[in-house]
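Okay, handing you the structure first.
What you see is the complex with one protein chain gone and the rest in place.
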Amino acid sequence: MTTAPALMSFDEALEKFDPVMGLEVHVELNTVTKMFCGCRTEFGAEPNTQVCPTCLGLPGAMPVVNGKGVESAIRIGLALNCKIASWCRFARKNYFYPDMPKNFQTSQYDEPIAYDGWTEVEVEGETFRVEIERAHMEEDTGKSLHVGTSGRIHGADYSLVDYNRAGIPLIEIVTKPIVGTGEKAPLVAKAYVAHLRELLLALGVSDVRMEQGSLRCDVNLSLKPKGEEKFGTRTETKNVNSLRSVERAVRYEIGRQAARLAAGESIVQETRHWHEDTGVTTSGREKSDAEDYRYFPEPDLVPIAPDPAWIEELRGTLPEPPREHRARLQKEWGFSDLEMRDTVGAGALHLVEETIAAGAAPAAARKWWLSEMARRANEQGVDLADLGISPTAVARVQALVDEGKINDKLARQVFDGVLAGEGTPDEVVDARGLAVVSDEGALSEAVDRAIEANPDVAEKIRGGKVAAAGALIGAVMKEMRGQADAGRVRELILQKLS
Amino acid sequence: MSDLIRRTAAELADALAAGETTSGELTEAYLDRIAAVDGEVHAFLHVDADGALEQARASDERRAAGKSAGPLDGVPVAVKDVLTAKGLPTTCGSKILEGWIPPYDATVVRRLREAGLPILGKTNMDEFAMGSSTEHSAYGPTRNPWDLDRIPGGSGGGSAAAVAAFEAPLAIGTDTGGSIRQPGAVTGTVGVKPTYGGVSRYGLVALANSLDQAGPVTRTILDSALLHEAIGGHDPLDSTSIDQPVPNLVEAARQGAAGDMKGLRVGVVKELTGKGYQSGVQARFDESVQLLVDAGAEVVEVSCPHFVHALAAYYLILPSEASSNLAKFDAMRYGLRVFPEGIEDPNAEEVMRATRDAGFGDEVKRRIILGTYALSSGYYDAYYGQAQKVRTLISRDFAAAFESADVLVSPTAPTTAFKLGEKLDDPVAMYLNDIATIPANLAGVPGLSLPSGLAEEDGLPTGFQILAPATADDRLYRVGAALEAALLDSWGAPLLDKAPELAQKEVVR
Partner (left out) sequence: MPDITREEVAHLADLARIDLSDAELDHLAPQLAVILDSIKSISEVAAEDIPPTSHPMPITNVFREDAPRPGLTAEEALAGAPEVEQQRFAVPRILGEE
């Protein structure tokens, strides 16, 4: 590979250029069956067990549209304030790729089911309106597995293809160019994707698990010198598959393009790949025919002309719009503006919401997700939602704290256990023996020993300096290896020294 | 030759019902005939003797138990090799699919099985149904039973020749621009292209999805009606399938055979007669029109001014759809895989290119490239887009013509069967064979071809085409049966009786 490209610092880049972004998000719908055949869509099935002549592209097989897929597409379109096409068709996008069984993707071209919409995202208290160009229906591809040299097929590398994913319904949501975000561009991009995820979850149309690929993002980015009207040449960065990657990829491309432009070089219109591990984008293979997909209307599928009454019926099933939803939750939970903003900004809104729904107090739910879980996610370089702990588990841990069975310190160990795959919070508590010591006798003895070992502290407390109790509590907790209820320890100390 | 195998399918069905014969006996008779003459005719790419006999046995058992799977239960059938049949090789006449055994049945095949018809085998065709002579089969041409040096038409020359040579009483063909009707015309048999959407395309390996239709290939109109009813009707696996009951075709054929055509308005399409049509073809056509008049029909001349552009529109739409359909043949999941010469460690794309070069014949390559051209950016509007508009104009021509006529008629093909090799390297001359049949495919309307006699200049069969409005397939059968009855009356015996006896190989079974 070539040497790493020069990067301009983010601040300097933003002084010279305005970023223009376009985001393309692919959402896998959570339908029971595929878009054009009756095969199941379960994630993680044995290879090539969820296939049929249609999704394998066998000669002679034909597609039939999954009505639920169309319904979901329309609901997504409506939730994004789009117009719904009164008549539209599927089209074939022709290109060769071994994980695409027919060597064309059944998609939509100039007649998307939903178009001309908008939505709003908030970043640090500022609202940005994102215009939606279109949302259209298409199908996913299979998955290939690259196998290294092993002495077969002429000693060459080869690939293994599983078509279980081929034909799973996708909705591609494309924004119009997003301008005027300045230095907030990376945050706006991230907020937009987080916002979409929230919206799709509320609609119930997708699992939106970015780590499983059910929500994938491509970032188009170009820079224009400050004050100029004309957009620059853009790159399309693919494989941006987590919220933090969206932010980082935008930031990276701004720095990379700015450095090139400042050095008098031009931007190559190309596909680039985002590398989550190294945090850089690299140039994709330039395909000479990439732009010539030879689209034409899919003759095997008849046009879709949704009945206006059906569209209105679907409009009635839409969840509360995000802004109203957030306002209502903020009021219900008693969060300050800043607390609410942080919660949304961390991509934790639905996690907090579900944790509260599972019984935790709002403040506790927020505390766990925004401190403890956010720290862990950051350390691991993953999104909160992909951390591997469910809102139900967090709520259960808080319940154990509320019941006095564990304290906050033990709770962290419970989280360690749950994240390490040791089971549910209760199982971890049992297996690790993490219960708070509630044996009054043992506790009382430990307090006595602490008083004896720290006579001067004890004297201060006797003299009314209650704040000094902290040192004794610390000593007791240390002896009890943390497995004591600090409140109870404090009570005992004050009792004994009153 | 056993007398049994020359009977019509309707007569065989009656004989089976009356207990005069069994499906096992019948099926064996046809298998014997195939073994005796197919070495020369080469109508079949694959003969499934064991499978057919097993289905025949099942049919006989059913009948013995007093049950019937339908009017054709026990009557054997041959299927064009473009329809998938579970467990039987399906090649579409191409090397690229050599040895491929589909894991599923086409809906037409499933319906044949359900209706109790033993499947004798798969018939020869032009590669991926691209051609009008069956010479583009990768497995060698089929020969016309009337003259073994001549083409049997195409692409479904195998099905037509099988029926004409008494190797099968019934066959299934597919028609994208005339591939059922034109072979029917040049072999002296009957072929019907149903209304688009009238017969399921699920399992029909697509040539041009918006034009393809499967249909019956038989020796009589009534047999076609029986077979059409067996395979037709709505199929939820084909989104373009018409969700309406099939009209009563057998009834229409029986009524028509009574011969009363009073009140019928027959439209002769001005653009599909005269110049460019062989004199004997034109003469037999004119006589047939007169026979309809004699039966009480009124003849009107209609003009379909845009039909002259049908061929051009067809040769843009077909290759466009085909270029995309045939992309799936890429050496990855099934079929041929060829490694390129001189490339160490080839990648998937290089293997695809080498395989597609080795696996596709010239005509297929021509049309894939033509279609790729017509769809590519910069040319789409001028070619594909324009062809789609011409399609609209042709549909409007039909609509206007059917205002003044109940059916339209023309010669099916401009000439009788030409010599093998004659037009092989002149694609445009080859394409002209379908000039009269293509408009029906573009508009989706049904069409039928029946034998109208022999051209005096070469003694070869000529065909008469009848076209009806969409979903009015019953009219084809009513008018076709009337004309068939009148012709039979004038000839005194079926036209195929005039075909030369084929040399028979000694059969050892």
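All chains are identified by letter, namely A and B, in their written order; residue positions are counted from 1 within each chain.
Here, contacts are C-beta pairs under 8 Å (C-beta built on N, C-alpha and C of every residue); 3 or more make two chains touch, one makes a residue touch a chain.
Source: prediction; values computed, not measured.
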The one of B:Arg284, B:His306 or B:Lys423 in touch with the missing chain is B:His306
Touch with the missing chain holds, among B:Thr22, B:Ser159 or B:Ser323, for B:Ser323
Of A:Tyr115, A:Tyr163 or A:Trp333, the residue touching the omitted chain is A:Tyr163
Missing-chain contact, candidates B:Gly39, B:Pro103 or B:Gly421, resolves to B:Pro103
Omitted-chain footprint on subunit A covers residues 31-33, 37-40, 46-53, 55-56, 64-70, 87, 89, 96-99, 144-147, 153, 156-163, 284-285, 288-289, 292, 294, 296-297, 299, 301-307
Hidden partner sits against subunit B at residues 100-104, 195-197, 210-211, 236, 239-240, 242-243, 306, 309, 311-313, 315-316, 323, 327, 330-335, 337, 340, 345-354, 356-357, 360, 362, 365-366, 368-370, 372-373, 376, 382-383, 385-393, 395, 425, 427-428, 431, 442-444, 470
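One rule holds in what follows: only the chains that are shown with their structure count from here on.
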Taking each chain's mean CA coordinate, subunit A and subunit B are separated, in whole Å, by 55
Subunit A contacts subunit B in the complex at 53, 56-65, 92, 94, 96, 98, 101-104, 154-157, 159, 161, 291-292, 294-296, 299-302
Note: in the complex, subunit B contacts subunit A through residues 83-84, 90, 92, 97, 100, 102-104, 106, 201-206, 208-210, 236-240, 320-321, 323-324, 327-330, 332-334, 339, 344-346, 348-349, 352, 372, 375-377, 380, 384
